[in-house]
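Below: the structure, in structure tokens.
For this depiction, one protein chain was excluded, whereas all remaining protein chains were kept in their positions.
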């Protein structure tokens, strides 16, 4: 059996979710790691789109920012930032939006703006929205990747930076949001998916060796668990090797 | 004394009106001839902008169309057609718009759409607006160049394709049009300028050898004549030589 | 990914009777060969869209393919009028031609809105002109911040856009350079798209000023050398100005035109 960290399991599980031949709007950090791993394993024809304007980037190492030179050098086309949002994201050309979050609630709404309910006098000022609100609105579907903890997985986010399923099923349709919204949350403990009836995030897979109680303790709401709870296959040797090579090649 | 045609006098007079260091949005045909002549005589730093997206084109021969390869090859920058209209023309960055016309009325309104007052069943269907309506609206000022005849110089145009001074002074301000509108009309017979009080086109210069009655006969309205009617200086030898070289170099 | 097809198959598969079809090109890279294939396949009831309909649109109109034209400037550049277009508008020959008339700025922004997934675009346009009286697709809109009145035009979303470009690779990534006009917007605004190219190459080398349409934004690519003639393809061949001049005489006369279609277009490719 392979030795791997919970973060490695998370990256591998996130990578596996990306279908070959699809296009993915990639945020920096965990989403970028997963997308680049996917391109090197089962999804060589995954098209990576970065908000800096790089369409079809094929970086040889993990970019440290969404504007790395490596992304421009390897892209099919580099377009302006207005163009990437207006011509490529907004019309729904991108299949998957891959986002991180500071807070996530049980309907997949994302907060990256402020911690605390007083916007004018926040407990913690976070970086803000970036491209996420429109990625969450316009991509065919949204994958979210973040480490699970009661601070991050909250009953209700302090601020909706990016709309998930609102207060439940039907909210996106009512607002006229074109994409399907969050269809998958990948954490260091398992996978969550919206319940088909209610859109409430429901644990559908546990990573190997993780106990259900651990996940419940790391979730700030009363977690729904799928009746057919499965176990994620452990990372293969290939997946681990390629992930580690990627990470290593990206060290300064 | 030089021998020259009325068309040559018209091109030379139009070229002279373009100030060195200014920028000019150029339509094809007479305006392009005049602008290129100006660049080769008194206005070497005249910036030519063509609606095909060529900014700062420096063609070595007269382009036959607004999309000539020569324009792209010699331009400072080639941008998309949406960009030339949205980023360069619309905000009023271009000093002079240089237009032709099929019909022109005494307030400088231009028709290039239909002859006849029934749009749905026209006597003659003309090419249409092209870039002219927004050139006439947004450039700092507009020069118009066309041969003078009662058919072209009409009391009221059948169709306002491009707005000049409407029904007289103050109309542009009322509509919120940013540019000054037509400030000069160059014909094969002389020059007309809007009256400062009424904006009615008024003959201010006669080309050498042209009789006032000739101009009156070529105008479809009761022509106003400036009290200080002047005579255009005849083309210089240099102007004629360069104009003829330009035209010759452009023959197929 | 884009499918690599033969021109005839591309037109047969993508262009249907009654479609809204844009063949774009701004003097440069006009998809003439594709237009002729549409005539050969005898499509009818098309709504043709183009900023600058020139002689290939005159041919499509004269051949009876179109019931409507959406445009901003219809002429034979540097020569004069389009006689088949005039005949259709003034006398309904060979079939009546409805027109929807805009300015260049309006058309360009309609494509931009279409490419952007928006239902409309805003511009400073048409003010004081008679165009809004004749064209229902020009409406006022008020700025919600300043109260200023501007102009709105609806998005153009053709069923099919056809453009011509210099090169594509075998995956269908398309590269065009020189005057690129409104082609990117026209392709991205369309439901389906066909790009004819001068050549298909193993690898696209970067070019100054080149626009690249990624393969996943294009439906089909067909290799059609000289596919823009008599217009030009920068880096490949020059504009055949004599052909544009010659069109004037051919197009003035219905019978001459009809003969031209039979002899020059409807011959087997």
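Letters A, B and C name the chains as they come in the text, with residue numbers starting at 1 for each one.
As a convention for this text, a contact is a pair of C-beta atoms (placed from the backbone, for glycine too) under 8 Å apart; a residue touches a chain by one contact, two chains touch by 3 or more.
Remember, predicted model here, so these are calculated numbers, not experimental data.
If you put the hidden chain back, the residue from C:95, C:143 or C:258 that touches it is C:143. In the complete assembly, the contact with the undisplayed chain comes from A:65, out of A:5, A:45, A:65 or A:231. Only one residue from C:53, C:117, C:181 or C:230 touches the chain missing from this view: C:117. Within the whole complex, the absent chain has one touching residue among B:6, B:77 or B:115, and that is B:77. Among A:23, A:148 or A:162, only A:162 touches the chain left out of the display. For chain B, the residues in touch with the chain missing from this view are 21, 23, 45, 47, 55-56, 76-77, 86-87, 90-93, 138. Although one chain is not drawn, its touching partners on chain A can still be listed: residues 28-29, 51-54, 64-69, 71-72, 78, 80-82, 85-86, 89-90, 113, 119, 121-122, 124-134, 137-138, 159-163, 166, 171-172, 175-178, 252. If you put the missing chain back, the residues of chain C touching it would be 117-124, 137, 139-141, 143-146, 148, 150, 152, 154, 206-210.
Just so it is clear, only the chains that are shown with their structure count from here on.
Common neighbours of chain A and chain C: there are none. Separation between the centroids of chain A and chain C, computed from CA atoms only, is 40 Å. Between chain B and chain C, the centres computed from C-alpha atoms are 28 Å apart.
Along chain C, residues 112, 184-185, 211 each make contact with two or more other chains. Counting partners per residue, chain A has no residue that reaches two or more other chains.
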